[in-house]
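Let me begin by presenting the structure, written as structure tokens, before commenting on it.
Here the complex is missing a single protein chain, while all its other protein chains stay put.
Letters A, B and C name the chains as they come in the text, with residue numbers starting at 1 for each one.
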Amino acid sequence: MSPVTNSVRSRIHLSVVGSSLASPEEAAVAERVGREVARAGAVLVTGGLGGVMEAASRGARLEGGLVVGILPGTSRIEANPWVDVAIPTGLGEARNVVVVMAADAVVAVGGEYGTLSEIAHALKLGKPVVGLATWQLARAGRPDTRIREASSPEEAVRLALDLARAATVRGSRL
Amino acid sequence: MSPVTNSVRSRIHLSVVGSSLASPEEAAVAERVGREVARAGAVLVTGGLGGVMEAASRGARLEGGLVVGILPGTSRIEANPWVDVAIPTGLGEARNVVVVMAADAVVAVGGEYGTLSEIAHALKLGKPVVGLATWQLARAGRPDTRIREASSPEEAVRLALDLARAATVRGSRL
Amino acid sequence: MSPVTNSVRSRIHLSVVGSSLASPEEAAVAERVGREVARAGAVLVTGGLGGVMEAASRGARLEGGLVVGILPGTSRIEANPWVDVAIPTGLGEARNVVVVMAADAVVAVGGEYGTLSEIAHALKLGKPVVGLATWQLARAGRPDTRIREASSPEEAVRLALDLARAATVRGSRL
Partner (left out) sequence: MSPVTNSVRSRIHLSVVGSSLASPEEAAVAERVGREVARAGAVLVTGGLGGVMEAASRGARLEGGLVVGILPGTSRIEANPWVDVAIPTGLGEARNVVVVMAADAVVAVGGEYGTLSEIAHALKLGKPVVGLATWQLARAGRPDTRIREASSPEEAVRLALDLARAATVRGSRL
């Protein structure tokens, strides 16, 4: 038996990033994103707190998915109630780097500057980013199209999974 | 339904720390530690690499336990094959802090200076540490007894679980 | 004598962020930014590597300024030759958080995704950000104006210093 074959680890990991203070619409979108992640058999990674993170976690758990929360503080207690595996880091803002490092692709739902930092770190690390009503980027007047905008939670997850698989295949060819 | 009640997160988390280059004896001890952690229904957390980390992970997985690996590098690929939930941090040495932050108690098996750093961070954070043929500490000529030495893997895990439960109860009374 | 009064620490600290692979134009702009930082008596903080970081460091040093470099790797050797105080962190990408944490305001010159992450962390931390041909942000179709665009290096530094002083005064009133 190869222990990795049927391991959690061999599954695609998707990070869902967004504000800890979500509007009802954002929360509804994030919950649908979480549901789709779980239905696809992928592992959901978030920053483990409230708002978009909590709604996505709830969606994934209600579909029987596995939810990992990478926390900024020093205790598992701060995780939202839907997180299965809670990792307190004590790193404050620097935990945002770990949230995206742990993922094969990132889905951003709305979001404030913390979310923007996660998008930026993901793009720096070469990881696909799909957005739902999130940041749009331009440099020196020219739009940057590395954030792929999706029109629905379902499309966002499908696209993120496709891009994650393609990136993994390219990675393993190296 | 309270989602936390039957969550992975509500279980005791034990970190097993030790060298990535274990002797056969250390590996055998670490595997027994991992087995006991899983049998007790606790979550095993390690640094995710080889040696003591791999042996403990193997022990826990063979008993059906859940194994979390907090990695120093940037990819899940570097995790040993028994890790379920692999968290690459890209933090290098600083990931040692996260390994103990994620645990309620720490079991140290042998170990080099990296292990000593994990023991020290755990004690600084007020987390119980149980040792198996690991570091002994003294200050200004006086022994420091905060590392509780156990005589067998089974005793080490039992003691760590007892201390973790006691610490959690104290914490929740605050 | 109050030791802080004439300390380096009481001076404004400005971080200059930008790509490690700068175009000649960006390098020229960054060098002028560094010169102005030093002329104003402020401390220059950068990520310590090449490109924009090196050009700004060179500018500041040639004007007799103090240059701090917060490095991603584990050795002072990787710092560009104009860094006075080199701090290797071993944190990889997470060092970007420290680069902006150490500053009262940030000037961004051009830049790739790493620079965007520094801008985002700075804005999350409530620190002023001034841009020179750098990222433009929008959310859900609406421009975000928190990055103040300057038309010259001299204006960028003047604006960053003004905003840093105003933020410090507000902070000390709390």
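Here is the rule we use: a contact is a pair of C-beta atoms (placed from the backbone, for glycine too) under 8 Å apart; a residue touches a chain by one contact, two chains touch by 3 or more.
A quick note: this is a predicted structure, and the numbers were derived from the prediction, not measured.
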{"item": "Among A:68, A:94, A:119 or A:163, the residue in touch with the chain that has been omitted", "value": "A:94"}
{"item": "Of B:75, B:136 or B:152, the one touching the omitted chain in the full complex", "value": "B:136"}
{"item": "Touching residue (missing chain; options C:23, C:74 or C:145)", "value": "C:74"}
{"item": "Selected residue (touches chain absent from view) among C:88, C:110 or C:153", "value": "C:88"}
{"item": "Chain B residues touching the omitted chain (full complex)", "value": "91-94, 96-98, 101, 110-114, 116-117, 119-121, 123-125, 133-141, 146"}
{"item": "Positions on chain C where the hidden chain makes contact", "value": "2-4, 7-9, 13, 43, 58, 61, 66, 68, 70, 74, 76, 79, 81-91, 97-98, 101-102, 125"}
{"item": "Interface residues of chain A (partner: the chain not displayed)", "value": "74, 90-94"}
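FYI, only the chains that are shown with their structure count from here on.
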{"item": "For chain A, residues contacting two or more additional chains", "value": "91, 97-98, 101, 125"}
